[in-house]
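As you look at this complex, bear in mind that one protein chain is not there, while each of the others sits in place.
And then chain A:
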Amino acid sequence: MRHLSSFALRVATASAAVMLVLSLLSSGWVWWQAETALRRQLDITIAAEAEGFVREYEDFGLRGLATAVENYARRRGPLFVALLTPDGRIMAGRMPQAPPPLRGFANLPGTGERPSLRVLGGTLPSGATLLVAADLTPLNADATALAWAAPIAGGAAALLALLLGFVGAARMERRLASATDAARDVMGGDLTRRLPLSGRGDEFDRLTETFNALLGRIEALMIAQRQVTDDIAHDLRSPLSRLRQLLEGALAGPREAENDAEVLERALAELDSVLASFSALLRIARAESGVLREGFSLVDLSALVESCAEIYAPVAEEAGKTLKTEIAPGIALQGDAALLQQAAVNLIENAVHHGGSQVVLRLCPGPVIEVEDDGPGIPAEERAAAVRRFHRLDRSRSTPGTGLGLALVAAAARAHDGALTLEDGAGGRGLRARFALTSDASAPDVAGRGRPSRI
């Protein structure tokens, strides 16, 4: 039975056992206390009776005493009284056992039919012995009855504890079983499954909430991963198919050195674009996995953006555009320099490829890198899609690029607890990409100037 291994039942069993042991100990103590008290009471009774007979002796002598003893015995009082001759024979009264003449209290153990006795004996001046005795049987019975109360109560409590244990175990089992079932479903592939909450807000609910949050995270990661796989399948398939057609066509066609060289060059170019996409995907996956965080170091963002601007100003110029910069000095943060550099380059390249005649590159405290162009922009409803992997606006199919540029920037922003947002450029024209980072430098900035006092 599964219940036997239940934690709640084990606790209940242990407490029941402890309760039983305690009740046995206390019953022993009660028995001992009750027996002592009853015996003292009995001794007082015996002594009082004996005193009465002694007074009889003092008033009426031995003969008077013998008569009183005889009368008492005939009346069958609660005690046994006997008068013994100096040589130990019963002169008057009754005694279930024949004791030796004794002085003071003594216990006479019972034998067979004869009961155990508590006896008080004393020798009279005449040499006769007066014995007053009480049957110990009712006393023992009373003490035992009292002593039984404790184990009976203890046993009942122990039984109750066991019963509660069973009920608790069953309830816990039910709650845990639903969690186990849900976990099994998740393992079986149903990532949308969540554990039920009891609504009581107890420790089980807290655990369940944490567990559900974990499941949510797993589901999000799995969806993201499936998305990547789908993207790879979708977007690498086209260049790979083109490559295959190219090679197949060349193989079927005539062997001409010049033609072959051209085909091979095109094949290499196609393959290189596949590798570029693949490499970018791996970088995005890496940025999103969060492992880069371990290697974060202080990055001089001002210098990094400045150097990107310097490298890309001539590129923009060649494309007939101008690259303007507004770079705040002395901005640094904890981050991954290579990833930040690539993000900045991707934003600049994006603006240079798709923008109008002017590109503005800004670095503001925050830190925020902004790249603004005066090109056609991206319609508001397409902006969310634009930062997804492999998304290329239809009109940009002819320009170079893997379609992963903004996706990598978005991943880089998330890796630094930031966000990439796309907005209208100045005056509602063009596109402004805001690459906001929140991972702030904890060390003083690299330029050695005081940080702007913003709280």
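Assume a residue touches a chain if its C-beta (ideal position, glycine included) is under 8 Å from a C-beta of that chain, and two chains touch if they have at least 3 such contacts; residues count from 1.
To be clear about the criterion, contacts and distances are computed from a predicted model.
*Asks:* Write down which listed name, "Response regulator transcription factor", "DNA-binding protein", "dihydrouracil dehydrogenase (NAD(+))" or "Branched-chain amino acid ABC transporter permease", is the UniProt protein name of the chain that is not shown.
*Replies:* In UniProt, the chain that is not shown appears as "Response regulator transcription factor".
*Asks:* Among A:180, A:210 or A:307, choose the residue that contacts the chain missing from this document, as touch is defined above.
*Replies:* Within the whole complex, the residue contacting the unshown chain is A:307.
*Asks:* Looking at A:127, A:196, A:295 or A:365, which residue reaches the missing chain?
*Replies:* Considering all chains, including the one not shown, the answer is A:295.
*Asks:* Using the document's definition of touch, tell me which of A:106, A:172, A:328 or A:345 contacts the absent chain.
*Replies:* From the options A:106, A:172, A:328 or A:345, the contact with the absent chain belongs to A:345.
*Asks:* In the whole complex, not just what's shown, which of A:315, A:385 or A:426 touches the removed chain?
*Replies:* Touches the omitted chain: A:315.
*Asks:* Touching the left-out chain: which of A:98, A:207 or A:275?
*Replies:* Counting the whole complex, the residue in contact with the absent chain is A:275.
*Asks:* Since one chain has been left out of the picture, which residues of chain A touch it in the full complex?
*Replies:* Interface residues of chain A facing the absent chain: 275-276, 278-280, 282-283, 286, 292, 295, 307, 310-312, 314-315, 318, 338, 341-342, 345, 349, 352-353, 400-402, 405.
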